[in-house]
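The block underneath contains the structure these notes are about, expressed in structure tokens.
Removed: one protein chain of the complex. Kept in place: all other protein chains.
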Amino acid sequence: MDTNFSADDLAFREEVRAFLDAQFDDDLLALLRGPDGVKSGMVEWQRRLYKQGWVAPGWPKEYGGTGWSLTQKYIFETERALRGIPDVVPFGLIMVGPVIYTFGSAEQKQRFLPRILKSEDWWCQGYSEPGAGSDLAALQTKAERDGDEYVVSGAKIWTTYAQHADWIFCLVRTSQEGKKQEGISFLLIDMTSPGITVNPIHTIDSKHTLNEVQFDQVRVPLANRIGEENKGWTYAKALLEHERTAIAGVGDSKRKLSQIRTHAAQEKWGEGCVLDDPKFASRLAAIEVELMALEFTELRSLASAAVGKGPGAASSLLKLKGTEIRQSLDQLHMDLAGYYSGIAVEPGESWQTIGHEYGSDARVEFMYGRAATIFGGSNEVQRNITAKYVLGL
Amino acid sequence: MDTNFSADDLAFREEVRAFLDAQFDDDLLALLRGPDGVKSGMVEWQRRLYKQGWVAPGWPKEYGGTGWSLTQKYIFETERALRGIPDVVPFGLIMVGPVIYTFGSAEQKQRFLPRILKSEDWWCQGYSEPGAGSDLAALQTKAERDGDEYVVSGAKIWTTYAQHADWIFCLVRTSQEGKKQEGISFLLIDMTSPGITVNPIHTIDSKHTLNEVQFDQVRVPLANRIGEENKGWTYAKALLEHERTAIAGVGDSKRKLSQIRTHAAQEKWGEGCVLDDPKFASRLAAIEVELMALEFTELRSLASAAVGKGPGAASSLLKLKGTEIRQSLDQLHMDLAGYYSGIAVEPGESWQTIGHEYGSDARVEFMYGRAATIFGGSNEVQRNITAKYVLGL
Amino acid sequence: MNFELSEEQTLLKDSVTRFVSDRYELESRRQYIAEEAGFSADNWRQMAELGWLSVPFSEEHGGFGGGAADLMVVMEEFGKGLVIEPYLATVLLFGGTLAESGNAALQQALIPQIIDGSLHGALAFHERHSRYSFSQIDTRAEKTGSGYRLNGEKTVVLNGLAASKIIVSALDSSGGISLFLVDTDEPALQRTGYSLMDGQQVANIRLNGLALGSEALLGEAGGGADILSRVAVQALVALAAEAQGAMQVLLDTTVEYSKTREQFGVAIGSFQALQHRMVDMFASCEQHRSLLYRTVCSIDEDPSNRDEQDIAKNLHALKIMVGRAGKHIGAEAIQIHGGMGMTDELAVGHYVKRLMMINTTLGDADYHEQQFVELARK
Partner (left out) sequence: MNFELSEEQTLLKDSVTRFVSDRYELESRRQYIAEEAGFSADNWRQMAELGWLSVPFSEEHGGFGGGAADLMVVMEEFGKGLVIEPYLATVLLFGGTLAESGNAALQQALIPQIIDGSLHGALAFHERHSRYSFSQIDTRAEKTGSGYRLNGEKTVVLNGLAASKIIVSALDSSGGISLFLVDTDEPALQRTGYSLMDGQQVANIRLNGLALGSEALLGEAGGGADILSRVAVQALVALAAEAQGAMQVLLDTTVEYSKTREQFGVAIGSFQALQHRMVDMFASCEQHRSLLYRTVCSIDEDPSNRDEQDIAKNLHALKIMVGRAGKHIGAEAIQIHGGMGMTDELAVGHYVKRLMMINTTLGDADYHEQQFVELARK
């Protein structure tokens, strides 16, 4: 029982640190903070990672992965998060990529994988529907065969970054027979196809991240179906498991915690600062303790998978505890910002004249962060699943 | 909208204070703290209340009640609790008494009510059964007719003070037909009847309060049945509603809170005392705020009932919040007592040589207090009921 | 003991309810916010006509002479509609400070203008480093031959852009807090306007050596902190009542949504785990109401029985619960609404944001808990 890094691991860490410090530079930061930061900034960052060969640590080496050990992946993830470097946009690299290399045809692999690695295609995910949120399998978007094409009609909702996307991967209903999980197929759809409309959803963080995507008789070649017809649920489930890694967000929460500590030390309060307030310090400490534990819950899970025993029962807690911890941090940051937490300043306005420079960021993160316990399987559904599969209830 | 007491109310309060201060004297206290305190002490105290005419404020005047207004009842209850005077033993005066005067025959009223008022009979309650806890109506104790008697067989559990009781009021099954709530009858059973066995249940507070009562072919005259056969559930439900008043335990919690404050001020900690610790003070304050609110939730309920509008939706929270607040106080008292909270001293041993004089009391109250959210309709059942009847879910 | 509204209060409540249901669809509210002042001038006129702007002022100032209960009735309904007009800023903070400052000439000149809706005011007490304290400020009032000279910057001044007069707190040479009435058209006063997440328009205000006559001083020199604490009594009740209205709407909306939204073939309101959590929301809402009534009753107590210590304790307790119940109900309302709770279209998020701003207005839950603890020690 130990957490000692080998000499190789330590050397790897140095390499990672050097790369990140050099490549995540001021130019990139400026690009990310610009008006089109999510798209142009992220694409630039992912291309730098690609050049280094590090853009897809989760992929098998043959498809362009890194061949890293779990410890190496953990080191990379930790160093990334500590620097506040955003994770790659997940839809291509983390989500559809693995589905394609696992279940796709040779043609599909050849066509899509290199473009994903090079960030030439921007992907989005078409799962949720207005009537099917946590109950994903209740989806109704229909795909009917017409010659060597499907005709797709229906609507997807909560589609992150659909406004930037070249492609969308969708679960669609190709049969009404059997259980609702049966009769679902997995399609790759070109976003420029006639009949697709993207409507923005304005969210409580006042940003435009989410969309509704409508399909009105959209024609999709049969060749764009992954695997067999009516087996799409199986592929999607495999993907969901893949998505689980690093879902705890430990690195990002550690960074947020350290920001809060810094801000609380700067915030004057009586003769001292807010960090001196025993109640504030106590709230911060209580969260830090949970986070210290979660870091090892994640490591236990990785280590167990690494020796071929699967991620273990505790891995079912990674999303639950990870999101709860993050939301507690968001709330604490808001409380620290106090009445400045409410300031809704437009990008480019000067903070200095108004209040705490972090107030508005704290608010946006708090607001958008409410989604963490709702999307991707709400925490209620996570608890149901854990009760059933882990506790046997 | 006001909480002003009228001049009459204020005069009444003086009368109550004078009575309580004079009658709840050192002799009585010594009796209550003696080895047989619950029985002999409580009987003595209830007799003093009876002499004053105050033993049954909830009863109609014609049966020996006080005729007090709700405000007067509130005043009496507050003054009682602030002095740490125990409430009357409920089984006769609060529980079966009202059932008898509401649903009983003239003979039953004449026979039982005066003896209850004078504390000549000690009653206990036979509702729960080993297989039927929160699901009360699932009870199985059977009463079969044989001439002008019932023959009762089965077992009741969690029977408080059965070891002292002269009588037990029971719900028994007299028919297997229809819904489980039908076919239940309400019987009054003499505890000296042949076939009754009382087995003590040892509980985690190391006291003997609870019992299992077994009935082996116990013969009970038909004349001891309340109201009609198979209608017992109706009478019991009416009683449960009666039981609701003062279930919040505000007065007792206020007293506990003030004890904790006193003890925390005495407990040295660094240069000051535990009460100076901002985290401790914060926990105490958070509970006090909830308690201040609950006091008015109770008053709103009383005031609403007094103008004939029924107790109102918020009354469904009295037991829930009341027990949660009390358990938080018990936990805080334990934490204050620290390692002395664990001391299991026998009655009569000297505290002084061992530790905090309050540690062992805190522990017994904490341990027995766990039952508050379990018995009398668990808090889970309370939430089910509120969701259904108040929120319409 | 009586928690029923009087006949007069019931009429007042009905009239505010009607106003809100006529004028406060979410879409209309967006339009009011888009107006230059940040609210609807027409609504404000209507409020004046209906006499609501006079509620807290004494009869000698031409007011209605209302108590805390009257104010509660108005504000709870405002809370249900997320009314954006600056009732708190102009009537309670600005007007309330005038009323508490004992300057009869100013009161006679200005309070009628507040009541008739022609004057907007603001109270500037926050600073960059003041956090929730009235006295921990850096703005200074230097005594000059003819009066005072003010230097400093006030932040997050509610209604600071629409106000034509602002009351400013400043440290005087003796280290005490004094209050000054200033006109916003003074060149030495510079305003930067911005919005809060709940749609309110606020301003930062720089005072660059602003020269004032001695008549600009409100109340005694150094007496400002006392005045502000008295002003806070009504303002805190108003905030809590507004929060009560918002929490009630969130609770009701969430329960209703859970009855209609289906997942896994049944309404989500049939899931026991959600039912229990909605019961807890209900409990927070009702416990808050109880504390609001407790506080209102203690303030409206007969003068002979009025207990200032008890009032202060109730107010701190109430503001603690405003913060905590608001967070609890807000978080659960979004969560149970699921994805829909994240959208700006639904009203849910707007109520949640208003509750968050109410929490930070005049001291958050943690600040008031600290005050509550200090009071208990005395």
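Quick notes on this one:
We just call them A, B and C in the order they show up, numbering each chain from 1.
The rule we apply is simple: a residue touches a chain if its C-beta (ideal position, glycine included) is under 8 Å from a C-beta of that chain, and two chains touch if they have at least 3 such contacts.
A quick note: this is a predicted structure, and the numbers were derived from the prediction, not measured.
Put simply, the hidden chain is in touch with A, B, C once you look at the whole complex.
The chain not shown here is touched by just one of A:A137, A:L299, A:A344 or A:V364, and that residue is A:L299. When the full complex is taken into account, the listed residue touching the unshown chain is A:A387, out of A:A11, A:A30 or A:A387. Among B:P35, B:G147 or B:G270, only B:G270 touches the chain that is left out of the view. Listed by residue number, the positions of chain A touching the unshown chain are 1-5, 70-71, 74, 261, 275, 278, 281-282, 284-286, 288-290, 292-297, 299-300, 302-304, 306-307, 313-314, 317, 320-321, 380, 383-384, 386-387, 390-393. Within the complete assembly, residues 128, 131-135, 138, 157-158, 201-204, 206, 210, 267-270, 274, 277, 279-280, 327, 331, 334-335, 338-345, 349, 353-355, 363, 367, 370-371, 373-375, 378-380, 383 of chain B touch the chain that is not shown. Panel shows chain C; residues 271-273, 275-276 of it touch the chain omitted from the view.
Convention: only the chains that are shown with their structure count from here on.
Here the CA centre of chain B is 43 Å from the CA centre of chain C.
One inter-chain figure worth recording: chain A and chain C are separated by 39 Å, centre to centre, where each centre is the mean of the chain's CA atoms. Shown for chain A are the residues that touch two or more other chains, namely 277, 279. In chain C, the residues that touch at least two other chains are 369-370.
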